[in-house]
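In this view, the complex is presented without one of its protein chains, the others remaining in place.
Chain IDs A and B follow the sequence of writing; residue 1 opens each chain.
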Amino acid sequence: MADKTQTRALFLCLLICISTTSGNKPRSRRPCKELVFYFHDILYHGYNYQNATSAIVGSPKWGNKTAWAQPFAFGDLIVFDDPITLDNNLHSPPVGRAQGMYAFAQRTDPLMNKTRDISVIGGTGDFFMARGVATLSTDAFEGEVYFRLRVDIRLYECW
Amino acid sequence: MADKTQTRALFLCLLICISTTSGNKPRSRRPCKELVFYFHDILYHGYNYQNATSAIVGSPKWGNKTAWAQPFAFGDLIVFDDPITLDNNLHSPPVGRAQGMYAFAQRTDPLMNKTRDISVIGGTGDFFMARGVATLSTDAFEGEVYFRLRVDIRLYECW
Partner (left out) sequence: MADKTQTRALFLCLLICISTTSGNKPRSRRPCKELVFYFHDILYHGYNYQNATSAIVGSPKWGNKTAWAQPFAFGDLIVFDDPITLDNNLHSPPVGRAQGMYAFAQRTDPLMNKTRDISVIGGTGDFFMARGVATLSTDAFEGEVYFRLRVDIRLYECW
């Protein structure tokens, strides 16, 4: 009797071990960390060098470096060093800077999509080895110069 | 007797738990998902604006935006919005679009390599949190303007 129960215990545990560790089976989609913040991007357009936070550094033959290529900015490549704030006010004290590069790679304007998901693929410091998804939405869009992105981060791998 | 067996059961299970969960031990290399498709890339060369799907947006000093830099396109940066098909026919109904950017960063022509592996580092929707390897092979290469990539995706982390 005792042996039979033991076998069952072992079998159950093996089953659980396998179902929770295999890379091939669905895992929990409950985030281990959630964050919300805002990026403020002021594009250089030729006359705002002092307060611009981003600049076009590559463009297709039909584009230039002071205005988005037409149509839909396709082919424009932007380097940015944008302040990050916790609310949607450009003048709130920044909690960090968003630094990097992005490209316009679709023929319909991606800023006009309601939301778009991008992958969070790594991190350092507090976000050591993090993975997850960031949902971007264009919170404000003023002419071709200023836009504000709301960024909802959901991490599913935390260390 | 019962106690001895229990201890063995526990030990075996611990062993299994540890060997399958540690990040330091080899894991299964059997894919959890496999996909094959084709990218069709028509490079803008100055006179094909209407049907081009990609454009040179950056190039070294010795290059320009309507032809690959010589030799081996080193330093050319391309933004693309390519149709994806399930077979190798450019005119098959596209199942999606490949959008992004790539750079030529080696002095021997990478398109002429037999195959090359790149990492799949994340995804959204059906490919939420996916990781794996994509094997690229140049399936066709016509002049400097059209090439077709066969893409074999093998995912090893599925959620």
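Just so it is clear, contacts are C-beta pairs under 8 Å (C-beta built on N, C-alpha and C of every residue); 3 or more make two chains touch, one makes a residue touch a chain.
Keep in mind the model is a prediction, meaning the values are calculated, not measured.
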>> Among A:80, A:104 or A:147, which one touches the chain that has been omitted from the display?
In response: A:80
> Which of these, B:32, B:52, B:77 or B:149, touches the one chain of the complex that we don't see?
Replying inline: B:77
> In the complete complex, which positions of chain A touch the hidden chain?
Replying inline: 1-2, 5-6, 9, 12-13, 16-17, 20-21, 27-28, 30, 32, 44, 46, 49, 55-58, 65-66, 77, 79-81, 97, 99-101, 121-125, 128-129, 156-159
>> List every residue of chain B that touches the chain not included in the displayed model.
In response: 2-3, 6-7, 9-10, 13-14, 17-18, 21-24, 26-27, 29, 57-63, 74-77, 103-107, 117-121, 131-133, 156-157
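By our rule, only the chains that are shown with their structure count from here on.
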>> Using mean CA coordinates as chain centres, what's the gap between chain A and chain B in Å?
In response: 20
